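Here is the structure we will look at.
Chains shown are a subset, placed as in the full complex.
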């Protein structure tokens, strides 16, 4: 079963015994919960599409460990071509779900931990790499969805882990035993956690020797004892409770985030991949961030494609598609979206082999990619709102549309061009609302801003990777300034 | 009672018999409806603040008609100083409500209809101006809130009123009687309609002779027979039904929009201010749009002040307020916000007297003002999301916070700097969410885009008012090109 | 002679005995020097226009000191109306010269020194104010052009005046005598210095007690002993030596800048306006910067008008004026230019009376004004280059155009629309080149960036003036956070 079907995946999640809380209640059946189900569907799409012949080349590949056919989301990248295909797969999924499909973070964690453990072992004589390869084999054989977990709550951001008033504000080892460790802390903003089988934890910042207990990486099942998730509210989340098909904008797919608590969780030795080697925390963080910043040059572009399409279509429905300013705005949206894609492709094509043998993106260009993602989706969304018209935020509810008394008024007065039903026009406007203000805006806007690191994190990396001294020397040579 | 108290205002609305529909149901008591009440509170603030001595100069003035003290929202502007104070009053209200307070559209309609009826009478020998002055006296004496209504549904935007498949897609006169007219049609996006006493209707575009039945302006009470309103959904609207104080972001104030239906409504002669004089439809539209584009240089600036303050405060709570990039982003937000304000002030200070004696803004600069409003609030919102961090879209619900089981985890792990409670941090993040994605984002973002005319409408006016030929002559003079 | 004619002005400058150096040579006759003359013509325009009845209201006013009619450039502002008219006068001059007309800096210095000396006297018991009023009377009676001088060379910008390796890198008092002081140092980027009668010196930064010798303000004639100016190179400066009428782009007007040296210059007591009162250096700097940042909302807007006109005209000449993207770019240029103007007007209209009785702009809005000026002219220039087409940087020289061998080829092949001569097309393209790359780009671009303080200087002021605590309290009130 190296390739599960979508249905098999759903059932595998149903069998897990997760501790999920939402609106002050424990959720016993997340799989059928109307607020959470769309996010499960998005992950399910990563299984469904892998079954389709037309996407086989993008969605699957051959395992470098077992030689078997695997889902690309569990792949250890073997070439720049793999890196490029990763981005294309992400764009495809974005197009099909118009959501965050959540499975990338694990893929990016796999590849970061893979190469980093190899280098730790080389330097420290540990044997993390073998452990991790075995773990990856388990993941690939079972086609698991694994959530990567990096972001600690951080408390007072002006203070390092060991100086926080509450020492648990960064996740840490609270006990070391013969057969494993006990950890305590939390990871915030965990995308897809309730739709995952395992969670692969990494540190969130580079560390100094006094942070030894904070330098930890490991994996546990998401239903391990002491693991608990509190679902985050999304804009418009409860519309999904109304039984709506139209007002939700995207009735099938969505994303989710949670605060993930580790309340004294035991991790057995064979699942520990970093344990106190503080000098390698930074490498793991930087590589994960790099891969994940590349990812945004794929997934958000796919979502952008849907939004551009929706804007173009609503212009048709409004009878405004011939207006030169509308055409020009669609071009601008396309231009911005393809610029993001170019950055995703470029950092992939310019990738290189690590010591461990897998491939990593060009770090400078991956950071440039993400930095653009913190800007352009906002402008694409703004232009979509411009084209859509004010009705996207003032349209009556689906219940009104279907009401025998006021429904006819709505159908009469909110008619656009004569060949389109008012209902279809409203469906489209609700999709645009969903992407710019609603549940999907959480992923398309704010996550574009903060996911894989906030804008300033990329700027620091751009500064470090930009080789400004080389550029100074170029200038000196032209200006004939002697050194 | 030329100045009602806030409470008197609320009771006056309660007495009206409006036909309001929402979620497929008739709302019998809009005043106490949890979704609508915050919007009433925002209008109420225009009455409350007028009672306070410290705001007397901004909030009240002396009627040019009766010589009595009136609320500035019912004023016919007598000077550029009046125009400037209007903008300052709007900024104040934006600061106090962080919402659309809805009463401007009537004020802008008053001043447009006032000067236009004067010029119609001069040209056509009609007596609309006297009628309108009497109407204004009634409004001032009773301190009424009047909604201005301009935007027809428009159907297929590539077609003029008379060419639409359904002739009612622009509001029109369907019958002319001795004592009045009967009108049919709708007005979309009606801000504040359920919190108003009267609605003052104007045409939505310049018209040609064949549009005679569409060239109509009048006022009726909002509970006149045949008037019906269907409330538009806002992002996160139903959070207000949860009994939440935190998750709603702004528990006291809000805005509302509705589709307003005129189903064969009778208008008596003394409330008709335009009736077939198609050549003046454009003047009325242009003046109203001009005043209303000025307005945005006040109200949105006030809301921006709240958002900037919230971002600055959340930086404090995150322990990030010393970071130079955070300080720089707050400066940029302030810069953009004050640029909007400058445009609001400038078009007011450069205003001039109309033939009727009231004052009107500089049309070019008012359009420039609004054009900037279609851009900068989006960038201010983006920067606020940047400073806030991802938690603004992944934080658990208020119910979780107060839950005995998971609440303690949230309080522990979502603590920011040690001196601030997690609850206060969440309150602030919810306010930012409210303004950037939630109910207030409808007003701060999409209404900034489309209210008072979409961006392209301003560009057309900028083109017309920019006097490009004068500029060409300046260039010829410098380049020594003979004409 | 409180109003000199342009010709009288030119002759008054001719009579002075300035020490001017350029290209390693002393310029004996700056008035007829082809590189410098256009800059003189721009100042001359401030006299010429003051003679014309149609500009009387803008260009002249009544002296608050003598009651006589004076040029507005020597005015002490008596109202916000004066402040607004100042901006309008500057826009007019920008339109007529498409250059920096240089006389504003003195006007802004007058008003800053006026109010600051009043407050020094109040605080320190000095009598600078009376001295300064007498000086102003002399300036007004003789209709003088005075250059304000603020910017010291600054050396190593990370060090304060007294810590520089060379103590002269900020101008300072080197000797105190009974009848006056001796000063040494330099002022950089002195616009219009060789076209001025006097130079009014001010300090360049706020100072602490140890900077006593650097806290000095005074005026001397520009031909005082020890005063020396070295003309700065402008892009394309030497085209003016070619006898060209076309290639220079603007054959009549221009600007100039110089490094101004004070090599042990004696200043008599009655021309000293600050002498060691370090605590007032900051006030003088801040006020001057504020006035001068307002100025840019007038002068650069006028130059922008010419550039917009040139772009519109070249679109006509290219046969491209019907293209929707060209029309849209002209609208955008107009929009940006009028936004600058709005900022200039707003900070004026919101001005207030100082203790001394003159009027000063709103400091926050003046800094916002200038901050926009560091951005929008660049974008306007970019759009002008877009519309102009590549020919603006690849067109052959005027000499080629007039050459019997190659001229006919140029006339044939560089013809645009049939109704316009190739020569006129080239004239226009050269004007655009002049404003975007040539001598005038120094004023329209780089001076827009750095004149009246570099962008970061405005940001610091915006931060200080933005009252962020008030905004935080607004946010707390909405979010119901107790203090």
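Here the chain labels run A, B and C in written order, and each chain numbers its own residues starting at 1.
The rule is simple: a residue touches a chain if its C-beta (ideal position, glycine included) is under 8 Å from a C-beta of that chain, and two chains touch if they have at least 3 such contacts.
Quick caveat, the model's predicted, so the values are computed rather than measured.
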Complete-assembly copy number [criterion: all chains share one sequence; 3 shown]: 4
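Here is the rule we go by: only the chains that are shown with their structure count from here on.
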Whole-Å gap between the CA centroids of chain A and chain C: 52
Chain centre separation (chain A, chain B; CA means) in Å: 38
Between chain C and chain B, distance of the C-alpha-averaged centres to the nearest whole Å: 40
Contacts with two or more other chains, residues of chain A listed in rising order: 325
Touch list for chain C against partner chain A, complex: 324-325, 328
In the complex, chain C residues that touch chain B: 84, 95-98, 245, 249-253, 305-310, 312-313, 316, 327-328, 330-331, 334-335, 338-339, 341-350, 364-365, 368-369, 371-372, 424, 427-428, 430-431, 459, 462-463, 466, 468, 470-481
For the chain A and chain B complex, residues of the former touching the latter: 21-26, 151, 153, 155-159, 165-166, 168-169, 185-186, 188-189, 228, 230-236, 238-239, 242, 247, 257-259, 261, 263, 318-320, 322-323, 325, 374-375, 378, 382, 385-386, 389-397, 399-400, 402-403, 405-406, 409-410, 412-418, 433, 437-438, 441-442, 445-447, 449-451, 454-456, 459
